[in-house]
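Here's a structure for you.
With one protein chain withheld, the remaining protein chains of the complex are depicted in position.
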Amino acid sequence: MSKKIVQIPLGSQHISLLEPVKFKFSCENEKIIDVDSDVGFVHRGIERACTTKFKYDKIAYVVARVCGLCAITHSLTYTMSAESLLEGEVSMKAKYLRVLMVELDRIHSHMLCLSHVSENAGYEALFMQIMGDREPIMNLQEKISGNRVQFDYIDIGGVNRDISLSVEDDIKVSLKELRGKIEDLINEFENNYTLSLRFKGIGALSLKEAQEFNALGPIARAAGLVTDVRSESNDLPYSEIGFKIVTSSGGDIYARNMVRLHEILNSITMCENIVSGIPEGEIKTKFKGKPNGEALFRLEAPRGELMYYVKGSSKPMLDRLRIKTPTFASIPAFVEIFKGQEYANAPAILASFDPCMSCTAK
Amino acid sequence: MKINKIEVTLQNVVEKITKFYDPTTTHFLTLNGVAIDETKTEIQWIFADYMKLNDNTVFYVVVDQEDVVPSIVEVIPSAIMSQREVVDMFGIEVQNSAKGLYLDEDSLQKPLSGGCTL
Amino acid sequence: MSSQFIKAFTNLFKKPQTTTYPQDAIERTENYRGLIEYTENECIYCLKCEKACPPGAILFVPCEDPVPNDKNKKSLKYEYNPWLCIYCTECIRACPKAELALTQSDKKPQIGVKGDRVNSEWTILEQLKKGV
Partner (left out) sequence: MFDLKKYRKKSPWILHYNAGSCNGCDIEILASLAPKYDLERFGVLNTGNPKQSDVFLVTGPVTFRSRERLVELYTQMPSPKVVIAVGSCTCSGGVFRDMYNVEDGIDNYIPVDVYVPGCASSPELIIDGVVKALEILEQKSKEIELPKKLFGTIKEEEGVLNLREMALSVAQKSEQINAQKSEQNEN
């Protein structure tokens, strides 16, 4: 067969793509040789609005709308960077409650990604099953914060709502049930041919490439790169609640699924530890002053490292707010993974990245 | 988190970053711009170490609107996206970086630069 | 393999996961964040909620209908747009008389159709507010 280069577009509206993103694949016969991406469909201009429209104490609600899936991580990272420029101390209880919400959010985000991966493998039943198993977590989030997706739970000084005893019991019960289900899922993802053999060796990223292209989050950890911001900062009490870094090797879709599944198990352990040991204290403390100076904060979102840069000069409006989102930084790594793969695998590989375009474009 | 700020110039920034950057221990976070006044902009290259507590390194340089910022894609391939973003947001030229990552022709141009008012 | 069969068999006798929503109401959790409710008699017109609202879904629009009185000196009328509200409860935390003047109920907001005051009519209200 002669070599012929074909351009195949994917997106911006496509059945297997939840996100408005356009990829243009240059394919040589069936093989992808180059990828061009257009990620600007969701650009709204949040960074500018945060410095011209909203005061510093409202920004936590605005940046939560950068991304619905990691909303809590966005508002938490912003809040913590703003708090480091103000005078005051967050109580230990508020810190524990913040971590609890972040980890619950990570569980449901990873489960959503896994359900997408199984849907793209042609396993519709498992998609439905994981989406069904995810509902108790959504329910817990609603019980704690009052809403299923956009929590608006974190504010400067602490958290907005206290947790009641009955909710703590609910969390224990639901997480215990979920643990059993995730263990079954691990078995399924390891042994089912549709999910394991189909995905082994596909969309692989080597450790060297991961370092060269600065891959982040589960993609990097699946390639064997030991990086997790949760152990790179001591502002949140991660070391006290049993956090472990989950890594794998191989860097293919199968390894990414495994990393996500084991991270869910680790998050469940952490949530259980938090619920059984929430310290006493206030949920909100007063912070004084206006943000002055520069602060840079990183936090591990479900998709990788999230960074906020805040600059203020003692005014209610900030001078600059910079958001670096995980998907945005990983796009060069995505492009590298696509090269050399079969076009037929493109949707499955894309789903395994768990891309978030609303994060990317802001 | 702690920030180590290192001042550089437009001429030696690529050299300094090449010397500093080791892909096995450090990763590049982002290229950031901060508008200082109507014409001056501070450009920052932000790095962080893997598995080290609170360690961020920031190289910074203050540039004018007409200056051309050198590209570091040769050293760090993943910088391409944030370079294109800075071109769009601040209207500052970066070597080998095209316009139009986010903004269309009829939307507000260089929205984050100091001279931009609605 | 056998465990899967056992699971499939036991699933036959389980309650279905699906809620029969439009027929039976969904049980609300205690903390559900629903519509913002306003009591005009209790309001002291400090306009704190209007300033606090991130999207600007609460407006006190000057009009002629309520005659100016002690509390409401500028004859303002409370307007609320449930299709703009993001239900963040920031207004209630800002309200000095929370639980009396401004409360968050557990009622779900109404579905809008054509003719409801959603977007273009709201823009007119915003212009009215800015014009003063």
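Read from first to last, the chains carry the letters A, B and C; within each, the first residue is number 1.
Here is the rule we use: contacts are C-beta pairs under 8 Å (C-beta built on N, C-alpha and C of every residue); 3 or more make two chains touch, one makes a residue touch a chain.
Every value quoted in this text rests on a predicted model; they were computed, and no experiment measured them.
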(Q) Among the chains you can see, which ones touch the chain that has been omitted? (A) A, B, C
Q | Selected from B:22, B:38, B:74 or B:104 as touching the chain missing from the view | A | B:104
**Q.** Full-complex contact with the absent chain, from C:44, C:61, C:94 or C:118
**A.** C:118
Q) In the full complex, which residues of subunit A touch the absent chain? A) 12-16, 18-20, 40-46, 48-49, 53, 61-62, 65-69, 71, 112, 128-129, 131-132, 134-135, 138, 147-150, 356, 358
Q: Over the whole complex, note the residues of subunit B touching the chain we left out.
A: 102-104, 106-108, 111, 118
Q: For subunit C, enumerate the residues touching the unshown chain of the complex.
A: 17-19, 21-23, 26, 54-56, 81-88, 108-114, 116, 118-120, 122
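The rule we apply is simple: only the chains that are shown with their structure count from here on.
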(Q) Please classify the inter-chain touch graph. Allowed labels: line, ring, star, complete, other. (A) line
(Q) Report the inter-centroid distance (CA atoms only) between subunit A and subunit B in whole Å. (A) 24
Q: Compute the distance, rounded to whole Å, between the mean C-alpha positions of subunit A and subunit C.
A: 29
Q: Could you grab the centroid distance between subunit B and subunit C? Build each centroid from C-alpha atoms only and quote it in angstrom.
A: 42
**Q.** Residues of subunit A whose C-beta touches two or more other chains
**A.** none
**Q.** subunit A residues touching subunit B - in the complex, by the definition given at the top
**A.** 39-40, 43, 45, 47-48, 52, 84, 211-214, 225-228, 231-235, 294-298, 305, 307, 309, 311, 319-320, 322, 324, 328-329, 331-333, 361
Q: Using the touch rule from the top, collect the residues of subunit A that touch subunit C in their complex.
A: 54, 58, 61-62, 65, 132, 135, 139, 142-147, 150, 152, 160-161, 164
Q. Okay, in this complex, where on subunit C does subunit A touch?
A. 17, 29-33, 52, 54, 86-90, 93
